[in-house]
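Can you read through this structure? Questions will come right after.
For this view, one protein chain was removed and the others were kept in their places.
Labels A and B are assigned to the chains in the order they are written; within every chain, residues are numbered from 1.
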Amino acid sequence: MDALYRLEADKLDIFLQSLGPDIYAPVKTDAIRFQKISSVKEADLTALADVPVKDFFFRQREQLFKFTKGKIATEIKDAPFRIFFGLRRCDLNAVKHQDFIFIEKYKDPYYTAQRKNTLLFGYHCDEALNKYCFCGSMGLEEYHDIMFFDKKKYFLLNPGSKVGQKIVSEAKLKRAGTLKKKDTIPKGTDRLEKKDISKLFENSLWEKGADECLSCSACTSLCPTCYCHEVKDDVKLSDLKSGERTREWSSCQLKSFTRVAGEHVFREKRVDRFKHRIYHQLVYFKERYGVNMCVGCGRCITHCPTTIDFVSLINKMK
Amino acid sequence: MGRLRIGFYGLTGCAGCQLSVIFNEDELLDIIKLFDIRAFPFIKASNDEERFDLVFMEGLVASPHDIETLTRIRAKTKTLVALGACAHSGCIPAYRSFTLKENYEHLLYSKAKDIADVEPEPISKHVKVDYVLPGCPPDKKEILHFMKEIALGKTPKFNHNPVCVECRLNGNDCLLIHGKPCMGPITSGGCHAVCVTGGFECWGCRGPTGDANYKAYIALLKKKGYKKEFIKTRMMMFAGKIQPEEMKACLQ
Partner (left out) sequence: MKADYLPQSVKVLQKRDESADTFTLRLGMKVDHDPGQFIQVSIPGIGEAPISISSYSKDYLEISIRKVGNVTNALHGVKKGSSLFVRGPYGRGYQMSKLKGKGIVFIGGGCGVAPLKGAIEYVEKNRKDFKEIDLFLGFRSPGDILFTSRHKDWENHFNVHMSVDQIPSKTCYSGNVGFITDTLNKTPIQAKGTVAFICGPPIMMTKSIQLLAAKGFKDTQIYVSEEKLMYCAFGLCCHCMDKGNLTCLDGPVFRYDEIVRSRDGKA
């Protein structure tokens, strides 16, 4: 899967439109977020989308089942065929991690229903999009149906799946060389130094990060890989018996995350909560599943109100 | 078990919190099916004050009459709920505590001597409060949710998460990052971040979270160019009477 095909820049819109009606791309509103577009001109590809695509698949609020008078029933509907265009390498890998945990490991029917009719079209970054990017340190892999390399007047397309290959073939695009491994990694993105982070748990610099932390949960809700959630019941006021059980995103940065009966909070200290997020992303997930959870998109830094840069914090640790 | 006998009362306040209850138009009939509304002087002509399982008390204590009403109702009530910011924290009316009487008296009343007033206080200063539904005004859906939990026999929990949690779930861009003095991170959530979602920064009407990092928050606002006096005024507006020790220390 290293073949490249050429698509003229002015043909991009027709190419995408020919594939289906539901094309999503990053669009600048109050922030850059993925929205349905009618023309690729609406897309903003100048920066990393502020809001990742996570909530299209692992939705913020998902009904697990309905209950009525002693009976429970699920209603799971597959999402329509959708194409997401303009995903960066970090975001593609984030979807990979979520696919791995929700589909491969847990066969989660809710996530699968949202995800299965989706194609992922990447948009390659030649270099870091902002000074907090560190995807190059995270050992990312190729995970796309088609990756688009922007050459201004034309695009080079690299199909990464059978479906992607079929699309490229059917569009009768011309071969235009071979993709080299070194061209897949954005330049200047390896700022997290290689070290055994598991040995730094008692380092005093973590306190520095936690001192700045407002525990607002921006980091976890904008993280494209965080998948922690809680489960809630709600009933109709009219009978107090029928209702639904839902799962909703939750955040390890909040005290309520570990509050048990009797109001005991297991991770009470802010620094413990702060460390837990980073260790889950960089250590615990890897120990269990063999890959980093973090993809180095840097949103937890750029969108942190106090811009806590845990990467430079770790780099300073000895 | 019969329907719970409930009441809605108001002390000094604008009655907006009682309106928030009534704004649940679509559910009012369900509420009446579940609860026996014995008293609601704001909208009801005949009110029975014999005894209550549950009373929602709006407003703060600002006059001798308020103290009388509050203690009278509390004595007849099993469970008392502070409804809204005035009852919870004293809210804006309690702000007069932080300035001298002669600074405002002449602006308000021509014959100030005739006005009987007492030190403005949240109702918890005078009586035991079992639950708090904060906010100026409280969120109507939260009131409904609270009533549902009571009807189910559950113990409703106070939302300790900051406003930011719901704000992020609404997909909002952070106003602090754009330089607005949003109080989301130090304010208890449960309002569905209605202000920020409407483009207006949080003023902290629901009172302080138990987990606010005041030091980092104040430092951030200063970095964004806000003066200490401005920050103090904002933080005292709703929380002046219920300041946690940590907040007090940071505002010194």
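As a working rule, a residue touches a chain if its C-beta (ideal position, glycine included) is under 8 Å from a C-beta of that chain, and two chains touch if they have at least 3 such contacts.
What you see is a predicted model, and the numbers here were worked out from it, not measured in a lab.
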Chain not shown: contacting residue from A:55, A:108 or A:142: A:108
Touching residue (missing chain; options A:197, A:294 or A:314): A:197
Residue among A:27, A:240 or A:313 touching the omitted chain: A:240
Listed residues A:8, A:30, A:78 or A:230, member touching the removed chain: A:230
Chain A residues that touch the omitted chain in the full complex: 64-65, 67, 70, 72, 74, 101-102, 105-110, 197-202, 227-235, 240-241, 243, 245, 247, 250, 252, 257-262, 266, 275-276, 279-280, 283-284, 287-288
Residue ranges of chain B at the interface with the undisplayed chain: 152-155
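We take it that only the chains that are shown with their structure count from here on.
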Gap in Å, rounded to a whole number, between the CA centres of chain B and chain A: 38
Chain B to chain A touching residues, read off their complex: 27, 30-31, 33-34, 144, 147-148, 151-152, 160-162, 164-165, 168-169, 171-174, 176-177, 184-186, 210-213, 215-217, 220
For the chain A and chain B complex, residues of the former touching the latter: 30-31, 33, 50-51, 55, 60-61, 211-218, 221-222, 235, 237-238, 240, 248-249, 251, 254-256, 270, 303, 305-306
